[in-house]
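Working notes, structure below.
Every protein chain of the complex appears in place save one, which is left out.
Then we have subunit A:
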Amino acid sequence: MSTSTTFQIHYFASASTYTGKQTERLPAPLPLPQLFDTLESMYPGIKEKVLTSCGVSLGDEYVDVEADIQVMIHPGDEVAVIPPVSSG
């Protein structure tokens, strides 16, 4: 898949465990508020078990998947799914 039709998504911590991947490419453009539903269709159960508590970044900035209703993920963008890690 080329960068003109896809974006790169990185999974950290429990998101990486759940998907079994560190990173992959997904079709773009994609409205940000549809990101979690897209992932849920690929990895059933991930929304409730992982995504609801996650932070998400687009480029190198934190975004709010629920509140940023106008935001679009464009081809070539980098998205990260960042679950809170609480152990230490």
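The rule is simple: a contact is a pair of C-beta atoms (placed from the backbone, for glycine too) under 8 Å apart; a residue touches a chain by one contact, two chains touch by 3 or more; residues count from 1.
One rule holds in what follows: contacts and distances are computed from a predicted model.
In the listed set "cysteine desulfurase", "Adenylyltransferase and sulfurtransferase uba4", "Ras-related protein Rab-2A" or "Histidine-containing phosphotransfer protein", the entry agreeing with the UniProt name of the missing subunit chain is "Adenylyltransferase and sulfurtransferase uba4". Touching the missing chain, out of A:Thr3, A:Gln34 or A:Ser53, is residue A:Ser53.
What subunit A contributes to its contact with the hidden chain is residues 10, 12-14, 17, 20, 22, 43-45, 48-50, 52-53, 55, 57, 60-62, 64, 80, 82-88.
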